[in-house]
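For this view, one protein chain was removed and the others were kept in their places.
Labels run A, B, C, D and E following the written order; every chain starts at residue 1.
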Amino acid sequence: MTQIKQLVSQDEFVGFYLLKELEVRQTNSTPPKDYFDIVLSDSTGQLSAKMWDVSSTDKETFFPMGLVKVRGIVQTYRERLQIKIGQMRLATPEDGVSITEFIRSAPIRPIDLVHTIKNTTASIVNDEVRTIVEYCINKAEEKLMHYPAAKTHHHAYYAGLAYHIVRMLELGEFICRQRPFLNADMVRAGIILHDVAKTEELNARLGVVSDYSVPGKLIGHIALASSWITEAAIRCDIPLESERVLGLQHLVLSHHNTGEWGSPVQPQTAEAVALHYIDSLDAKLQMVEDALDSTPESESWTPMIRGLENKAVYRTPV
Amino acid sequence: MTQIKQLVSQDEFVGFYLLKELEVRQTNSTPPKDYFDIVLSDSTGQLSAKMWDVSSTDKETFFPMGLVKVRGIVQTYRERLQIKIGQMRLATPEDGVSITEFIRSAPIRPIDLVHTIKNTTASIVNDEVRTIVEYCINKAEEKLMHYPAAKTHHHAYYAGLAYHIVRMLELGEFICRQRPFLNADMVRAGIILHDVAKTEELNARLGVVSDYSVPGKLIGHIALASSWITEAAIRCDIPLESERVLGLQHLVLSHHNTGEWGSPVQPQTAEAVALHYIDSLDAKLQMVEDALDSTPESESWTPMIRGLENKAVYRTPV
Amino acid sequence: MTQIKQLVSQDEFVGFYLLKELEVRQTNSTPPKDYFDIVLSDSTGQLSAKMWDVSSTDKETFFPMGLVKVRGIVQTYRERLQIKIGQMRLATPEDGVSITEFIRSAPIRPIDLVHTIKNTTASIVNDEVRTIVEYCINKAEEKLMHYPAAKTHHHAYYAGLAYHIVRMLELGEFICRQRPFLNADMVRAGIILHDVAKTEELNARLGVVSDYSVPGKLIGHIALASSWITEAAIRCDIPLESERVLGLQHLVLSHHNTGEWGSPVQPQTAEAVALHYIDSLDAKLQMVEDALDSTPESESWTPMIRGLENKAVYRTPV
Amino acid sequence: MTQIKQLVSQDEFVGFYLLKELEVRQTNSTPPKDYFDIVLSDSTGQLSAKMWDVSSTDKETFFPMGLVKVRGIVQTYRERLQIKIGQMRLATPEDGVSITEFIRSAPIRPIDLVHTIKNTTASIVNDEVRTIVEYCINKAEEKLMHYPAAKTHHHAYYAGLAYHIVRMLELGEFICRQRPFLNADMVRAGIILHDVAKTEELNARLGVVSDYSVPGKLIGHIALASSWITEAAIRCDIPLESERVLGLQHLVLSHHNTGEWGSPVQPQTAEAVALHYIDSLDAKLQMVEDALDSTPESESWTPMIRGLENKAVYRTPV
Amino acid sequence: MTQIKQLVSQDEFVGFYLLKELEVRQTNSTPPKDYFDIVLSDSTGQLSAKMWDVSSTDKETFFPMGLVKVRGIVQTYRERLQIKIGQMRLATPEDGVSITEFIRSAPIRPIDLVHTIKNTTASIVNDEVRTIVEYCINKAEEKLMHYPAAKTHHHAYYAGLAYHIVRMLELGEFICRQRPFLNADMVRAGIILHDVAKTEELNARLGVVSDYSVPGKLIGHIALASSWITEAAIRCDIPLESERVLGLQHLVLSHHNTGEWGSPVQPQTAEAVALHYIDSLDAKLQMVEDALDSTPESESWTPMIRGLENKAVYRTPV
Partner (left out) sequence: MTQIKQLVSQDEFVGFYLLKELEVRQTNSTPPKDYFDIVLSDSTGQLSAKMWDVSSTDKETFFPMGLVKVRGIVQTYRERLQIKIGQMRLATPEDGVSITEFIRSAPIRPIDLVHTIKNTTASIVNDEVRTIVEYCINKAEEKLMHYPAAKTHHHAYYAGLAYHIVRMLELGEFICRQRPFLNADMVRAGIILHDVAKTEELNARLGVVSDYSVPGKLIGHIALASSWITEAAIRCDIPLESERVLGLQHLVLSHHNTGEWGSPVQPQTAEAVALHYIDSLDAKLQMVEDALDSTPESESWTPMIRGLENKAVYRTPV
């Protein structure tokens, strides 16, 4: 089966792919005819595709995020590759293919990522802090197994959120060893909780965010996480006035650093300062790494990266 | 008894005043001598004062926010009035003066303000909304009787917060009548709750804010109010997912309008838009009214007003 | 006759509509053929439409803002409704339809709006203020009967400008009663004059702004209104140095609050502060109300609203 | 007579100077004694001075902007020169000194500057433009003879405004020759009118601005100049709709380039673009020239210059 | 031969033109057919063109920046002129046409522009300054003969960079005469060097920038020019610590005035201040002149000009 990344112009191929996007459009002919404007993807990348002269049955059969078997040919259109689909059908159980093989994923298994997060939580010494983190992890757990960290910005793939947390935890451990004045419990807790309410802010399936939820738009993951902590404290009988509750809420509320970026307060504890910069470092480097990965080796520049103020990145020559 | 506002240069006077500020300083003479740098105030205004050659006993006797009887003379120093204190003693119970007579206060009695707020709360039709507002009002009630609305910006006096709420409620009633598409329950609830957590954010006594509390600095009244709503819902068995909980949290979180001003989300319901502009209108006009009130009639311009982008206001001639 | 708002997919219909926009386009076929890209509207809304295979006569017959009788069918194109026009002809006098029935309009009759504005003007006590306002109202009167308040931002419909003024006057009366220190003459005059020069800034017909006039681009309605006041004073023998002339010019010049928004000076009288916030409150709430009105009841979110920093508004559930 | 710029530490001297600033202060001794905190100036610069033990008569005799004869000694205080005044008396007619010898002044005689401005005005070809410029020049003439161009920013000295205009006219002539597509009438008129209403915006005496006038604060020189043009057109029977009136108003309204800097509209004619950059070039270079002039030759850096974003300027070595 | 600027609708014509842009596109018909989407230009302007039904040979024959002979007809498409190409062939040597006749060019011959720049360089008195300028001019010389000054902003045509320098030198001479305190050597050197590294920053051919070079993106012309000066000093044995080296580097580094516009330091010498404003004045007026030139006389407004904050310019009526 041919992987998307390996297709070159003029290839004729047959294979299974994910119908990542599908729209019915009309040609400008009179009368106009329906065709499909499609994005096909697998775990190695994605390509746009056209399927001409679609029937009413076709329009009822195919839908976004479905798995399909495609016979097609690769063409060049405006200097980019594009697939012209000859034949297409839905995958069936007999095909023995699973959707998870076709989606972009963190490079570590979700179950291992969540395991690391739980182990780290268990290692938190302070009872109140550990209890609150456990409560929030339990609340999010099912989604932590597959949620991306963002819609497009960074770690936008299956289990991207858990992967982001785990890489930050590695960096956090290093910083806490390098600077022992930091409270390691709070650094760990802040890393685990800072984006945990993205599981409530975003609607996502298979690592792809479709949109923001209503609470996501009206409250946002920053204030949502603060409410989760309030909830955890009340449910676990921890006094709301506890310095630990206060400190954890400060960590999540301040982690975007400025009001302009959505934080109602700015970092004012050592751990909050550490959290913001650990988060930035991991997110920005991941954006760069992902952009370079998905740019063909032959090209020196990635496309522009929104999270890097719309700058493209130049591939450092070896 | 001579009121501060009536004192003119060369007046010799005796009267009771509030020692609003007091600092011990030293003259530059050799050896240096201690003196008091003082701000005396009553309900009509305040003046700076000096008391020279203070003794060790004086330094132990007098303290800020104490009530004192003063014999003094009014001088002009660098074009401003200043009191030179001849004699000063603490007020005693026999003097029959009460500190509340000497502080700046909202023009309506606190008890009446809180009564209005409670009545309005009781008039809220939706059970969930009313229950949550009642919970928060109870939590704040004792402080609502006397807290100012801010440190210096606006309504910075005894019961200023409750006064701000009540004037906003009047305006809110008008707007809801003018635009029936607004949900009056939510407008009322938003007005009552928007600044309610200033009672946790600020440390205040007698209408004067001494500083921000630790939660005030690390969380801020906006996110604190959101947590109060979470707490109210849990304690009163209202589901956290209720649209009403969400709507109330959105109101308090968005009422500063932009991230730059501390709101993690921007107004995205009709009532949230209304709340922000009702709040601005009331706060700005109160700043202007207070500035004009405390500027002598003979002067055309008020001092610069920080909350109006540091502009002075010109007194419209009659 | 079927109203635009009631049309659903597959409807075949005949009716009169306004040709709000009309452009001749060419198909991509070889040779290309002309077709009309059209927006049809009535007082309840608007829909895009196509008319294929148009003749030379058609291209000479139809023009934007004309009234037409249409036979058509409703189709769905890219998830939106679109009309395919079968037949179309110009409306004739015999049809007994009038263009004003087909345009979006303020909910109060223009004649009543202007009546209210004139009555309020007559109630201004100060002779100089009243005379200047009357002069400006006379200068604008004919256009006040139908001008919108803006191109797209807010009150963008027939008599929208007068409607905006009248709602602001209601709010102004309330505020003047609530805060008697405000000079009611100046508040009323400021409200009536603040946008009056939009009638010179914009070119509009039937409540629709086609573009900005040359003075609109080179001077802008803010400085134009200031010049109107200068002109009124000279023509009516009021000294240019009068405090009233100065005060009125300050009101119009400062009503956008900041230089960034086009005001060369910032509000520095109580009435100027009031005017700016009354204007904001009315304009923002009208944007929200209009956006909710023109969004189908079944949808929770309005489209993004440019005047609300591009935020969509969520419909508060009943 | 010793000039301020020539005084060095330990000099004992007698001379006539301008009492540019004078404030009565009190020492910290008990009882405090009055002394004068003074700024003495002549055309070469200024120095601060103290006069100790002043009498009641002294306090009634001396006033700011008076001319005095001083006997004093130069001391060093906190690394700066400061004069200790031994004796001081008011200058009398017999002294034969004139205040204009003691103030900082443009390097060209005011009468010659105004002559150049009038000649240039007379050379304007278009009748409407010339008439309006003449009207405005007449309105300002008396003040044009001595007004500074700003409070502190640039050309802050006697006849600084006229000097600024004349230098800009020289530059304007050059640019019009270099780029004949520019309308020379409009460039000349724009240069002459752009700051003409500073004569109404500022209160100044002897080249020193004491403060902004009430119209200066509430309207500002930009909108004032636009009103002057309206007034000129009406008084001289030029139609307000004339393209020339419009063009001149656009020039003055847009000359600060952005809303942030006080222009309600941005330059949108070739001449308006030229005017803004000619104004900037002249003003910025004059700031630099003045700062270098008043910095001792021995110092490499001027003080920070507010109009150059608070940067100091380094003296280019010869 | 018909010039682009003279073509009107319905013209049938034959002529030589530059194929400024060429893209192969496909029609929406089934199967899609290839056609050329073309921009034809000569020295008077440019027009878009279509050539339908292109063959494989056509696709191999034609390329951007080639010279072609075209038979075509002018049509109107969406209110704009567009050429429908009937026949097209490559120009041959026998046609006797040269590409330089077909491109937009500075109004002065490149050889004369470079001659002026070299003469001015030779007139620089200070040896170090002159030597460094000569070194840089030599480094850039070949490109100075034809490079534009920018991609689209200003002077975007053949030899536009040299033309910009020469006009600035004229202005610089004037300013140095008007203000003799300026160091004329440094003003001249600054003008010549400020944009000289655009020849390294941009990839350009025939006055058209195709893109930024890698050093252009990673270093930028400002820091590149500073490195050129370092290089010149080392190669010509001028000490790097020389005040002249420092002064020249400061000139190029600061000429964009603020960090926001790419200058790592702000102008802090008189000559650096002069350079920035001379550069702005020349660039902005050239944008305006070019925009007016390429707008038909019959139109009052130019298109929006990006370098003037996206404002259109109004043609001052004669």
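Methods note: contacts are C-beta pairs under 8 Å (C-beta built on N, C-alpha and C of every residue); 3 or more make two chains touch, one makes a residue touch a chain.
As the structure is a computational prediction, the values presented were derived from the model and not from experiment.
Enquirer: What are the shown chains that the omitted chain is in contact with?
Expert: A, B, D, E
Enquirer: For the chain left out of this view, which of A:Leu7, A:Val74, A:Ile229 or A:Val313 touches it?
Expert: In the complete complex, the chain left out is touched by residue A:Val313.
Enquirer: Which one, E:Thr121, E:Ser226 or E:Thr302, makes contact with the chain that was left out?
Expert: Per the contact definition at the top, the residue touching the missing chain is E:Ser226.
Enquirer: Which residue among B:Val70, B:Leu218 or B:Val288 touches the omitted chain?
Expert: Considering all chains, including the one not shown, the answer is B:Leu218.
Enquirer: Touching the hidden chain in the complete assembly: which of A:Thr199, A:Gln249 or A:Thr269 does that?
Expert: A:Thr269
Enquirer: Taking the full complex into account, what residues of chain D touch the chain not shown?
Expert: Residues touching the hidden chain, for chain D, are 27-29, 33, 52-53, 77-78, 300, 312, 314.
Enquirer: Touching residues of chain B against the unshown chain: what are they?
Expert: 23-26, 28-30, 214, 217-218
Enquirer: State which residues belonging to chain E touch the missing partner chain.
Expert: Where chain E meets the chain not shown: residues 214-215, 217-220, 222-223, 226-227, 230-231, 234-235, 240, 246-247, 249-250, 253, 258-265, 268-269.
Criterion: only the chains that are shown with their structure count from here on.
Enquirer: Give me the step distance from chain C to chain D, shortest route via touching chains only.
Expert: 1
Enquirer: What's the overlap between the neighbours of chain B and those of chain E?
Expert: Intersection of chain B and chain E contact lists gives A, C, D.
Enquirer: Need the CA-centroid distance for the pair chain B / chain D, whole Å please.
Expert: Whole-Å distance between the two chain centres: 43.
Enquirer: Hey, what residues on chain E touch two or more of the other chains?
Expert: Residues 28-29, 312, 314.
Enquirer: Chain pairs that touch, all of them, please.
Expert: Pairs flagged as touching, ordered by label: A-B, A-C, A-E, B-C, B-D, C-D, C-E, D-E.
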